[in-house]
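Encoded as structure tokens, the structure appears first; notes follow it.
Every protein chain except one is present and positioned as in the full complex.
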Amino acid sequence: MARVVVDVMLKPDILDPQGKAVHGALPRLGFDGISEVRQGKRFELEVDGELTEERLAQIRSLAETVLSNPVIEDYAVHVQTA
Amino acid sequence: MTDDASPSTSCLHRLDTVAAARRTPEQPQPWSGLGLKRNEYDRIREILGRRPTSSELAMYSVMWSEHCSYKSSKVHLAKFGDLPQETPLGKTLAGIGENAGVIDVGQGYAATFKVESHNHPSYVEPYQGAATGVGGIVRDILAMGARPVAVMDPLRFGPLDAPDTARVMPGIVAGVGGYGNCLGLPNIGGEVVFDETYVGNPLVNALCVGVLRHEQLHTAHASGTGNLVVLYGARTGGDGIGGVSVLASETFERTGPSRRPSVQVGDPFMEKLLIECTLELFAAGAVTGIQDLGGAGLSCATSELASAGDGGMHVALDTVPLRDSSLSPEEILMSESQERMMAVVEPQHVDRCMATCAKWEVEAVVIGEVTDGDHLVIDWHGERIVDVPPRSVAHDGPVYQRPYTRPEWQDALQADTAAPLPRPTDVHATLVQMVASPNLADKSWVTDQYDRYVRGDTVLAQPDDAGVVRVDAASGLGVAVATDCNGRFAKLDPYAGAQLALAEAYRNVAVTGALPLAVTDCLNFGSPEDPGVMWQFERATLGLYDGCEALGIPVTGGNVSFYNQTGAVAILPTPVVGVLGVINDVARRIPSGFSCVGQRVLLLGTTREELDGSTWAQVAHGHLGGLPPQVDLAAEQALATVMVAACRDALVASAHDLSDGGLAQALVECCLRRDLGVRVQLDGDPFVQLFSESTARALIAVTASHEEAFTELCRDHGVPVRVLGEVTGDASLVVKGVLDVPLAELRSAWSATIPAAMAH
Partner (left out) sequence: MKVGVVTFPGSLDDVDAARAVTLAGGEAVPLWHGDHDLRGVDAVVLPGGFSYGDYLRCGAIARFAAVMTEVIVAAGRGMPVLGICNGFQILCESHLLPGALIRNDHRRFVCKDQRLRIENVATAWTSVYEPGAEITIVLKNGEGGYVADQSTLDALEGEGRVVARYLDGNPNGSAREIAGIVNAAGNVVGLMPHPEHCVEELTGPGTDGLPFFASVLSTLAAR
């Protein structure tokens, strides 16, 4: 078993109302010096068996076609080691 | 403290079986930590003739809790069952005791509706608390065989500017909307009320109305030996079982207590699938009995289904699909995971049932069967962990006659009337201050977050007085629902306050042209252990009973929520009353705003000097004291008769109930609806005429050609009617000799308050 993590973030030029709201609240909560907050999604995929290059390529394709929408989002795939 | 929950937890769990309970009668049990009293625990031992197993203890403790057993309120609620179970249209099809009452609305249709509270969970986690409140009541309606067609949410918060309100209100409103919108049910009304006693005790009441053909009526009963018990919907997880941790800590071989979340999380998408799937099962005739899983989860569903049937029930608990494999049997029995239903299915229909569930991508499993015994028997991997008479769990819980006494302060409160309060010298400024006050201000910041259009049958929705939905497109048959309660009035006099809530909801239904038929209630109070609160409760239930008897409409179901208080301070007694009515042709429904220049404006009913407990006393002076407005149920009934006839004969262009804020507020709301002005003349003290909150009144607009016929109708029924003036195109509200306020000024004051408070 291996765990593959896919992080999906809105592209930098797309408005992120949720991140903006979090950022707006920070000074009120006493957190200064944070210039931007962007909110994203994290997917954890538990992969059966050995994590081959081929499997990883499949997961990249999954990330690009299903887990993210390339029109508005970027994604990053990384393998988590125990 | 560490959380050592791991997949191996269930291996560590020492299973407590019926056999073990017999072997170890003296084993100490954590009954107290589960909220049971000594006498209650002894009673369980007496019923079983042995100590309960830990699973049985879990079931009894949750089913005998205040929330599930109504042990403090039962003696008072019982009288609702004495009301004739009859509406103006005939016998009720199902009444108190079922998941929700069902009433005949004509043409072979029936309607079912119920309001419930989800107050405490919404304080802990506003979004999920409110969301799961909507989900729970919708499943109650579904379980009657009905298609849920609309929801409404009476909400109460602390002062608009309180930090607690800023925390809970956006979350609660988003939760109501997030769940209801995704579920596809129009939200057609409700209330938003602010008062300081609701700080730390927000009230989230949720009402659902459903519609069915008479022959589709289903009830919660498990009968027919050999019939199968099917659990379908979401998997069972550790939701809402924080309370069982005490049990876990006693029976688990662990270092620390189990830490399960006490917050339930809702999945409205699953609920939508559950609705469509369940309705398809009903249509196929595949289901003989059905029950939703709400509070107390499987404990409640199995014991209620079994006790309403003619036999026993056997359940293999290890077949329940789990979201978290580490759950113990006790936890599975108590889990409040949402979006689950339990059906009793004849063996020959099981394949069809499973196919329908598969079509809707809903997981379904046969977990047991109806037996010819009389016990509810539950096994865990072949070992018996529960063996109980189901009625003893579901219905024979403790009943308390809690002491109640009229609070000492009640006399002083009633003596402190609004009479000495200084009256305004500048009525214009007072009017603007009133419309901008949180309780009278525009609520669209809230209601615009709710879908009121989905399903395409919404004929009226907020801000109209009642929500109206079309039931049959061909005939135009529809139902109208309103909920109301003025907790300030109820504090001054709980008996009258409950009747005033009833009268207002009844009137709000009637002014749309619908005939009021039945009542549901959500009784929100402080601690029943406080004799003063218990007195408020006793008076309110009696008031509601007497009021329903006078109006000739039954209470078909409802809910009680106690312990809404912070320290010694209880919330305003808040008996929310929902009334459902029927309208034969929704095309003739009466909307609430002025719609055409030249319409004649009439006031129905009698205006007395009644300012005690009024919104004016609150807004201008922060005052609450005296006696609430006079209750006149005969006048309410006459007004309703007039409105129903006027609707049938299409005599009236618009009608608006007078309540909080009196005539002034009604005039403002009728003008702002379509930006039409009004010019009226008032007799007597204009301040009293504008701001008194006398009941049994409505503001009517009629075209000049119908004025005479309508006035005669009012006279025929003894309803006082006075011509106030007419609708104008001047964009101002004019009370001759008193006021001339531009609508723009009123609109900006009225609409700015809540958005401004929520903008941060």
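Each chain carries a letter (A and B) given by its place in the written order, and its residues are counted from 1.
The rule is simple: a contact is a pair of C-beta atoms (placed from the backbone, for glycine too) under 8 Å apart; a residue touches a chain by one contact, two chains touch by 3 or more.
Note that the coordinates shown come from a computational prediction; the quantities given were computed from them, not determined experimentally.
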item	value
Chains shown that the absent chain touches, full complex	A, B
Residue of B:101, B:268 or B:297 touching the missing chain in the full complex	B:268
Among B:350, B:454 or B:542, the residue in touch with the chain that has been omitted	B:454
Among B:47, B:75, B:89 or B:174, residue touching the chain not depicted	B:174
Sole contact to the chain not displayed, among B:124, B:399, B:569 or B:587	B:587
Subunit B residues touching the omitted chain (full complex)	174, 177-178, 181-184, 267-270, 272-273, 360-361, 447-459, 470, 586-587
Missing-chain contacts mapped onto subunit A	10, 13-15, 17-18, 21, 66-67, 69, 71-72
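As a working rule, only the chains that are shown with their structure count from here on.
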item	value
Cα-centroid distance, subunit A relative to subunit B, in whole angstrom	40
